[in-house]
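One protein chain omitted, others in place.
Presenting chain A:
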Amino acid sequence: MVALDLDRQTLFDWLLRLGDNALILGHRTSEWCGHGPALEEDIALANTALDLIGHCQMWYTLAAEVEGKGRTADNLAYLRDAIQFKNVKLVELPNGDIGQTMMREFLFNAFHFELLTALTGSTDPKVSEIAAKAVKEVAYQLDRASDLVVRLGDGTEESHRRMQAALDYLWPYVGEMFLADATDDALAEAGIAPRLTDIQTKWEAIVSDTLDEATLTRPDRRPDVHTGGKQGRHTEHLGYILAEMQFLQRAYPGAEW
């Protein structure tokens, strides 16, 4: 059962963060469909996108239930505006080249994997059930992404240069994942979610091992420059994602297959 001192709105907001991260990264990843560098990579990226969109469906369904205002998972995905989205800015950034895409997948997956692993032990059984289902897919995504980061980082001169550039570009966005606000603190108090500082320690270990193996240099600058996504302050990129993703439901409200 959800702890009594945790109000619905706080739990709802936190569930939206999980769902929004999955939906927005899923949508970004799906943009590769038909454009992958090789047929096999194209299919792998499409699988990843579908996994993530599956996760967002589970989180939104639970969020809608917690909110108790009769909204559905589809309402949450298609009928909210950018300021109501609570994903971290990292996941809404454009894909760039395949190196930048895989570097982002890796940096986010390492966080996502550790977070979901911790959530399998959540005091809220509905949260732990969703986490247990999602973590298996994310474990594979992390394996695949770290493998490619190592191969490309420790690959040719050009692939190394591109991976280092991707890491340097994404680095100022990674800190937001670990920046706890009142919502994160309340969830940790209630035992529903882990402390983000614990997740950060585990993330650091994965990232430093992988970057070493990939012969990439950890950027010597602050990782928490671009923040605020979790509170609804986004880059200009999110609006374009939503315009494309929500167009049909906005133009033809209630349209179904």
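We adopt the following convention: a residue touches a chain if its C-beta (ideal position, glycine included) is under 8 Å from a C-beta of that chain, and two chains touch if they have at least 3 such contacts; residues count from 1.
What we mean here is this: contacts and distances are computed from a predicted model.
Asker: Name the absent chain by its UniProt protein name; which of "NADH-quinone oxidoreductase subunit NuoF", "Peptide ABC transporter ATP-binding protein", "Ring-1,2-phenylacetyl-CoA epoxidase subunit PaaB" or "ATP synthase subunit b" is it?
Answerer: The record for the missing subunit names the protein "Ring-1,2-phenylacetyl-CoA epoxidase subunit PaaB".
Asker: One chain is left out of this view; which of A:147, A:168, A:185 or A:198 touches it in the full complex?
Answerer: Reading the full complex, the residue touching the unseen chain is A:147.
Asker: What is the set of chain A residues that contact the non-displayed chain in the whole complex?
Answerer: 38-40, 43-44, 47, 140, 143-144, 147, 151
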